[in-house]
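Of the protein chains in this complex, one is absent; all others appear in place.
Then we have subunit A:
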Amino acid sequence: MLHQLVLGFGSLFTPSGMLMIVLGSLLGTFVGAIPGLGGAVLMTMLLPFIYGMPVIPALCLLLAAHSGIYFSGSVTAILLNTPGAPESAATTFDGYAMTRQGKAKRALGISAVSTTIGGWIGVALLLVVIPFMFQLIKLFQPSEYLLLAILAIVLIGQMRSGSMTKGLLSGLFGLMISFVGYDPITGVQRFTFHQLALYNGFNITAVALGIFAFAEMFHLYSLKKGRAEAANIKLSAKTPGAGVLDGMKDVFSHPWLTIRSAILGTLLGVVPGIGGVAANFISYGQAMKTSKHPEKFGTGIPEGIIAPESSSISKEAGNLVPTVALGVPGGVGMAVLMSGFTILGIVPGPSMLKSNLDAVFAMAFVIAIGSLLSSAMGLAIVPLLARISRVPSTILVPFIFALAALGSFAADQSMGQVLAVFAFGIVGLLMKRFNYSVPAAMIGFILGSVAEQNLYLTQQLFGLSMFKRPLTDLMILIILFVVFNPYLQRFRRTSVKAKEEITA
């Protein structure tokens, strides 16, 4: 075991291995900044190049590219409120708020450091569980997946929207959107209106860009003070407390939050389908739930960036677990990685833990090194990047529109998805206007298919005996607690008040 670990680590430090890591990180950093072109798209584009390459350098290239997108994806999320990939969507809440306060550099500093630290924690955890991967996977069954999906929707439903009802309605709206396309169980079309463009449902990139980026841009464009605001940013950027170093310090002053988010990200990554894009929202949600001042989230506080950023790469480490142990991809990026395995002649699954263990360890290290490299490269150009926030909205907004339209087209090669971005932009704008929870809708959309598939599997495999599973019951209790806690608190508060009144 230790021998394989050393072998895996050592194999990276060959000229070709290092070259591929640097190349991959560079590509990832570059592509991550383009909305819509996430790690999965980049890896798909790289697949043709790995034919005939030796295993380790090829894996270095793919995984470094995949982990490289996170920092630059967050850069656009922070500066432009446009997540470079859906994985950075939650970073927009506080990141963009900080930019508007003129603290763009600080936000970028937080993002870079927490991404790297989160990645390293995730990889450390992964190294510990690699020998027990198979057992870990067996712990979770469809009933737990189902409840995890429901928990996430409920948790996020309460986030950033005053009303629980509106939050849950938003989550349900997201769920409905996810049902567009073929029914995965019977193959019947749902809500497609016989439009070929809708047969495969909505693309996640189109939905994320629409309800986050487009909605914000619509809003920004309608602001008459657009120019004045830009000028304001320019002024305040010179004030102290806006530097990258301050951002780094912010991360170190919240060590427990950073570690907790990274652990959460890794664990969510282990769950196939859920891990992917949901991790940063769920992490943001837990940071808010456990915070002493939840009302400040979304106004531009460091915690709101640390939590989603720290979990974003760590979940990639977690994603490797089902990919390697079972041969089932933990997320979209891992699915593409598995295609890469095929090309390289690696058979993922239990046998990989025996025959290619050194490659498994090597992959873990690539994620760690890749995240560090791309953050370092990104930080080097932060002063340049931060200038983007000073571009007046009259120039910026059409540019983002064009970029997002391009990105959504690239993700699915379909004009229908470009139209979907516009449609979801208007939906997102309306949701913001009437205080519905955009993140809840997004989580509902992401987890809709996970919930649906696992609901079916749970019913077929367990039926009512799912309640005999302790882990399932525990999760049901957590969901009930999350749903009813606000009411309980209100009840407690009123009873305390009543007592005070009596004593007074």
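Basically, contacts are C-beta pairs under 8 Å (C-beta built on N, C-alpha and C of every residue); 3 or more make two chains touch, one makes a residue touch a chain; residues count from 1.
Operating definition for what follows: contacts and distances are computed from a predicted model.
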Just by its UniProt name, which of "Carbon-monoxide dehydrogenase small subunit", "CdaR family transcriptional regulator", "Glycosyltransferase" or "Tripartite tricarboxylate transporter substrate-binding protein" is the chain not shown in this complex? "Tripartite tricarboxylate transporter substrate-binding protein"
Considering the complete complex, of A:Gly119, A:Pro142, A:Gly318 or A:Pro439, the missing chain is touched by A:Pro142
Given A:Val128, A:Val188 or A:Leu464, the residue that touches the chain left out of view is A:Val188
Looking at the full complex, which residue from A:Leu172, A:Ile343 or A:Val482 touches the chain that isn't shown here? A:Ile343
By the contact definition given up top, give the residues of subunit A that touch the hidden chain. 47-48, 51, 134, 137-138, 140-142, 181-189, 194, 196-197, 199-200, 221-222, 224, 272, 322, 326-329, 335-336, 338-339, 341-343, 345, 347-351, 394, 397-398, 401-402, 405-406, 409, 413-415, 418, 453, 456-457, 460-461
